[in-house]
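Encoded as structure tokens, here's the structure I'll be asking about.
Every protein chain of the complex appears in place save one, which is left out.
After this line comes chain A, so read on.
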Amino acid sequence: MLEIKNLVVQIEDKRILNGLNLTVSKGEIAAIMGPNGSGKSTLSYVIAGKEDYEILDGEILLDGQNLLEMEPDQRAAAGVFLAFQYPLEIPGVGTMTFLKAALNAQRKARGDDELSTPDFIKQVNAAAAKLEMPKDMLKRALNVGFSGGEKKRMEILQMALLQPSFCILDETDSGLDIDALRIVSEGVNSLRSPDRSFLVITHYQRLLNHIVPDTVHVMHGGRIVRTGGKELALELEANGYADYREEEAA
């Protein structure tokens, strides 16, 4: 279970998160929607542990562990996974080398033995087949020369291999065509489990037709301003975020 209490975050003197409270239960899929600049991506980076942010107040607990005291790699080993909005290209680092290093680093941090190479390759191939990934993608440098859709698939592949307990999807639907959206969503849905929670950040209701959330939160001005069921996403799609903007103006 993830609990965020009164989180206040700024970057270069600009307040981005403003006393944010959020709870995501085990097995829950929570969606966060909100206009541009409402702080959605910042929230995802702060949970994953990016350095650039100044945490002024609040706490983030994952199954009772204080994430804010941990380095990004420790958070990953504790179960956090952020699927990046813009996955980075890393020239010279082979995809398989990277996947193996990541998997074994996490196993090591948890006190497990390293995976043997044949077992590792078997796991990667199985996960890649599910995501309809061409095999040559795995032979290239990480994300280098990948299309937007391929990069997102690679994120989901990593998620499938690393088996995190808390997954954040940061606008995973951006840049995806209809087919890629279906494949990626199926990949995510196949990872749904009573032990795994998801935080799905998106602008559009479209993704939520494929990955159906248990709860929908509206974020605005650096906090959650409304919470509801999946029907809330449809309402937002129909009315836009104008209501929240007026509130702010008033």
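Here is the rule we go by: a contact is a pair of C-beta atoms (placed from the backbone, for glycine too) under 8 Å apart; a residue touches a chain by one contact, two chains touch by 3 or more; residues count from 1.
To be clear about the criterion, contacts and distances are computed from a predicted model.
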Name per UniProt, for the chain absent here [options: "Fe-S cluster assembly protein SufD", "Helix-turn-helix domain-containing protein", "DNA 3'-5' helicase" or "NADH dehydrogenase"]: "Fe-S cluster assembly protein SufD"
Residue in contact with the excluded chain [from A:34, A:49 or A:187]: A:49
Which residue of A:64, A:92, A:118 or A:194 touches the chain not shown here: A:92
Listed residues A:82, A:160, A:183 or A:224, member touching the removed chain: A:82
Options A:46, A:162, A:207 or A:233, residue touching the unrepresented chain: A:162
Hidden partner interface residues of chain A, rising order: 48-51, 71-73, 75-77, 80-82, 84, 87-88, 90-93, 97-98, 101-103, 105-106, 109, 141, 158, 162
